[in-house]
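Contents: one structure, followed by commentary.
What follows is part of the complex, with its chains left where they were.
All chains are identified by letter, namely A and B, in their written order; residue positions are counted from 1 within each chain.
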Amino acid sequence: MSGTQASYTLANLAKRFTLDLRGHGDVRIDGVATLAAADESQLVFLANPRYRGELATTRAAAAILRADDAEHFPRAALVAKDPYVAYAKIAALFERLPASAPGIHPSAIVAPDARIAASASVGPFCVVEAGAAIDDGAVLGPHCHVGHDCHVGAQSRLVARVTLVARVRLGKRVLVHPGAVLGADGFGLACDADHWIKVPQLGGVVVGDDCEIGANTTIDRGALDDTVLEEDVRLDNQIQIAHNVRIGAHTAMAGCSAVAGSAKIGRGCQIGGGAGVLGHLEITDGVTITSMALVTHSIHEPGEYSSGTPIQDNRSWRRNAARFKHLDELNRRVQTLEKKDAAQ
Amino acid sequence: MSGTQASYTLANLAKRFTLDLRGHGDVRIDGVATLAAADESQLVFLANPRYRGELATTRAAAAILRADDAEHFPRAALVAKDPYVAYAKIAALFERLPASAPGIHPSAIVAPDARIAASASVGPFCVVEAGAAIDDGAVLGPHCHVGHDCHVGAQSRLVARVTLVARVRLGKRVLVHPGAVLGADGFGLACDADHWIKVPQLGGVVVGDDCEIGANTTIDRGALDDTVLEEDVRLDNQIQIAHNVRIGAHTAMAGCSAVAGSAKIGRGCQIGGGAGVLGHLEITDGVTITSMALVTHSIHEPGEYSSGTPIQDNRSWRRNAARFKHLDELNRRVQTLEKKDAAQ
């Protein structure tokens, strides 16, 4: 951790991120905060209009705002077309990431033929196996395991306790959170009369540049070809990606969603929390799936898709759910009435 | 493990837990068991009426029963208003927990400035980083990782392989099961034209006294403020708690449930297995959500809430589900019939 607190003038921030400055540029910013919690040395932002009322009461030193909001704000402001994007960039200045000294921690166990860049950092109790490579500036936190023939690209960071089982290739600047398991066997079974035969999983996992993979997320190796995440794919926690799935660039998936084997998801998709995608499907670019929906067939048109029923008090829900079991019959009853009506 | 088997007289148990004794107090109890499996030295209990019939055939030495059940039981009994609560307390006497000697295992790696209480136990291959604190009587099993500025409260127990990434504060007597990840980055992304910008996650995680957190559960750090579990919150396995969620005291969540960012769940709620709560919602105190339901709007009244459809044989389900796709149209067809009927 850096011992010194970061501090910037508003003018400095405006210049650094090419933002318009309103008011005094010599206002000093020591940190970022929410509108409600900010003190007089902190910078805030307004992205969600539901919090606009808090602009009047915030104690913040300054705010990142859209032009129209800035006009009514009585203190200094940085004007941005997208205040959330500007905030994300500025906030990174105030993030105190633990420093990771280059080098291999004396407790780590590294195979003789593994290639570790001099600028890479391998933390305590890491295991790096034969044929593995760790590129420039990559960081392995404590308890990481980089298995046979795995490759960690430059500036990638395995936060802690990440397992790359075998044949996993991470691009550059990939961030993997604790507990993630990449490259475990895909779930391949053949039924031989009365018992299961395991189908060997001979492929690997390829993760593009700038991907992020959440805590306890699992991405299995392909059966023959690879499981692939294109660049800038963002996976939240506890996501399950089965063997031979392909996920297009810039797609984001929320927590606990899952994709079954060999499904293909396009570019720029957004998959809601707990949603599922069945195997061997194709979802085109620009598709949004809402939370806990199940995709049971390919989707060829961009747009938003949903399944499920709305939440209700249990008593009402029970009555309606009971009728769902006879919905086809209800339809036939209405048909009968319609026919009779037409015959009159 | 203790080498000696625990053993108590029934009179001793009655006195220790303030229960009414029926029958011989000198009956010796060497353990607890189910009604069906108990032998003549074991104590059983009846909480679920569906097992009442087994009272007649159990070989148990004695039983924990409600007063009316005790009357018909031919052997010794401990009478309790809530036999399950009494059982839970008594069974704890027979639990053989591995002893954890105070001190730091020689293989553990502890930052020079971390504060470890003399009575705390730090197990093999643990990593405790700068600024961390482990209070009196706390236990870290093997492979735990207590990151920067994390705090483990007195008598808390990280069973094994628990990761506290950064800025996580556990209260007293918190129990965390293996594979749990607390304090990983929240899933914050800003869309900058055609790619994602990571939003720094500058908050922490605060866990109140007496909480329990299940195996492979994940609780992310807040974006600016903290993610908070109040006291006595009980989380089962594989639960996902996103950044800035707040969960009220005594709320229990079953396995695989998930709460999206900034949602607030009240006190004394019960969230069923696999249920989901969307972000930025509020659920009031005393709400029950049934399994695999999805909460899509705030809930202001206590009670039980559900979504989903009942399970059916696949053939019937297919027919009904196909009609669901035209439910609005079906409603209009009925309206048409109603109008015609009214016009007659």
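One rule holds for everything that comes next: a contact is a pair of C-beta atoms (placed from the backbone, for glycine too) under 8 Å apart; a residue touches a chain by one contact, two chains touch by 3 or more.
Computed from a prediction, not measured in an experiment: that's the story for all the values here.
Whole-complex tally (this structure file, single sequence, 2 chains shown): 3 copies.
Everything that follows uses one rule, which is that only the chains that are shown with their structure count from here on.
In this entry, subunit A maps onto subunit B through a rotation of 120 degrees when their C-alpha atoms are superposed, rounded to the nearest 5. Distance between chain centres (mean CA atoms), subunit A to subunit B: 26 Å. Listing the residues of subunit A that touch subunit B in their complex gives 1, 32-34, 37, 82, 84-85, 87-89, 91-92, 94-95, 98, 107, 123-125, 142-143, 159-161, 175, 177-179, 210, 212, 214-216, 232, 234, 236-238, 250, 252, 254-256, 273-274, 291-292, 308-314, 317-318, 321-322, 324-328, 330-331, 334, 337-338, 341. Touching subunit A in their complex are the following residues of subunit B: 109, 125, 127, 129-131, 143, 145, 147-149, 161, 163, 165-166, 179, 181, 184-185, 187-192, 194-200, 202, 216, 218, 220, 224-225, 238, 240, 242, 256, 258, 260, 274, 276, 278, 288-290, 292-297, 301, 303-310, 312, 316, 319-320, 322-324, 326-327, 330, 333-334, 337, 340.
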